[in-house]
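I have a structure here, written as structure tokens, and I will follow up with some questions on it.
Not every chain is included here, but those present sit where they belong.
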Amino acid sequence: MGILRLGYAHIRVTDLEAAKRHYIYTMGLRPTLEVGNRVYLKGWDEWDHHSVVLEEGGVGVVKVGFKVAKVEDLDDIEAKARTFGVTTERMSKGDNPEVSDGLRFFLPSMHTIEVYHEQTLVGLEVGDVNPFPFPRDLMGIGVPRLDHALLGCDEVNTSEQFFIDVFGMFPVERLVPDMDHQDVSVATWLSNGNRTHDIALIGGENYSGKLHHIAFQLEDWNAILRAGQIMAIDDVPVDLGPTQHNITRGKTIYYFDPAGNRNEVFADGYVAQRDRPCVLWSLDLLGRGLSTVDRNLNETFLTVFS
Amino acid sequence: MGILRLGYAHIRVTDLEAAKRHYIYTMGLRPTLEVGNRVYLKGWDEWDHHSVVLEEGGVGVVKVGFKVAKVEDLDDIEAKARTFGVTTERMSKGDNPEVSDGLRFFLPSMHTIEVYHEQTLVGLEVGDVNPFPFPRDLMGIGVPRLDHALLGCDEVNTSEQFFIDVFGMFPVERLVPDMDHQDVSVATWLSNGNRTHDIALIGGENYSGKLHHIAFQLEDWNAILRAGQIMAIDDVPVDLGPTQHNITRGKTIYYFDPAGNRNEVFADGYVAQRDRPCVLWSLDLLGRGLSTVDRNLNETFLTVFS
């Protein structure tokens, strides 16, 4: 079975109280554990113990976790990683609260990745017997789930190949500077199944180890606007949107958490399939790729990482 | 009864064929008459002969027309205009094709205004017996109707007062530089009934006689995005949006026709009422007033007129 999804994003924040206010009161995530300088949170439509970890001290991404379907998948991924040339170490149950044993390694892009096969089951907030479509009284934006992350790389293609060869993902769209050399991309969007993308990579000088954004899924274009209205009321700085990406067709707003980590609310996008033709974008049309309607590139979007 | 609505906007375009392509093929207006260097158009949910007139030669607004309910309203408006200090002249049936006799005068802002009581009735495109909710095969964006216009003024308050005293309108929102002198506004949004606004005015040096934009109404926030997607496909330059105005709460995209006249697609907004408290905006929050989510002022929006 292999990789199921991006299971958690563990990020640094400069002020834990400010971060809690943002992620709980504005975004509507539910805290499931607070220990030391860390808070663990989940969305209402997630069942595992947490999908976001906030750790006080700095900014940026500590690590991201991918969940596999079965414990045996760990061996398979370990072997494939070794073949790829990436050395993995075993992590123990309890290294992360409520998370099973698993693997840990550095992506070629220098991001720490963890792979695990289990988290404590907390359950859907609506339950699983005759559930209503959502919990009645959600806080703020009420995001249901973590969707994907976009990571920075000095060089995109090695990490892209890692996700293909070791994790079994496939690229759905690629930004290709030279259409005569389509194997070289400066950004890539990879899916693990039918979500438009589960992980994306963008290349640039000194981008390695950095976070461009993590994204939460919303229902649709109307939910995107409502999220933006709540952001205005709660004084959340917005980087871009509401708009529709032409790349992935997702509807989106980019914004910053109080520490300066970029987050996204994302909705829709097409149904990815392994045999769907991979879409290529040329650099001159990146403005439209990013923002269908106004076709503008926004300076901060391409330069601010955490 | 008095003023019913902004009935038509007559604007100049540099290239009539390019303008026709834009207003018919992209916006979905229906041409009802072409004569000389002019084309007359209507939206599918309008019943009078035309709401937009395109005239080849330059750029900007030639004049705007307001429809009154009855021929007797002309006398009343003429008298009130005289009291206000504005001299009106009578126009004849046929001065404008398919338009009745009426009044013509200069606003204090130097815009030419016409007032008429009748246009040739063309009828709703869906008919008026057991109609469907819309015509099945609309072209492009398929705008149903002209909604409002925003005119430039060197000085806002005299023209604002004209619309109040002579046309019987009322301000719904006002941009007030000095909250201690709320009688002085630099922008004002005026309604004639329950539409959020029917006409708006914005002040600045050498703005008199100029057009900021004319606006077409769309159904809702989803229709706004779809309009923006069509604009991207048809290569229409977008100035701002999709976003929600905090002022009027309308959902919006601003864009330019091929001649450089700014147009808007606009949806929703609240229900105006004569006794609804008029909203005041301070200059420092104009960014949010203009664009709720990202709270940015956009340079061209405040400086480009036609």
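A and B label the chains in the order they appear, each numbered from 1.
Following the convention adopted for this analysis, a residue touches a chain if its C-beta (ideal position, glycine included) is under 8 Å from a C-beta of that chain, and two chains touch if they have at least 3 such contacts.
Bear in mind that the values here come from a model prediction, so they are computed numbers and not experimental data.
A.B. asks: Start from the 2 shown copies and tell me what the total comes to for the whole assembly.
C.D. replies: Here the complete homo-oligomer in the file comprises 4 chains.
The rule is simple: only the chains that are shown with their structure count from here on.
A.B. asks: To test your reading of the model: what rotation angle superimposes subunit A on subunit B by C-alpha positions, in degrees to the nearest 5?
C.D. replies: Resulting rotation angle: about 180 degrees.
A.B. asks: Rounded to the nearest whole Å, what is the centre-to-centre distance of subunit A and subunit B, using the mean of the C-alpha atoms as each centre?
C.D. replies: The separation of the two C-alpha centroids amounts to 43 Å.
A.B. asks: Can you tell me which positions in subunit B touch subunit A when the two form their complex?
C.D. replies: For this pair, the touching residues of subunit B are 221-222, 225, 228-229, 231-232, 238, 240-244, 246, 251, 253, 288, 292-295.
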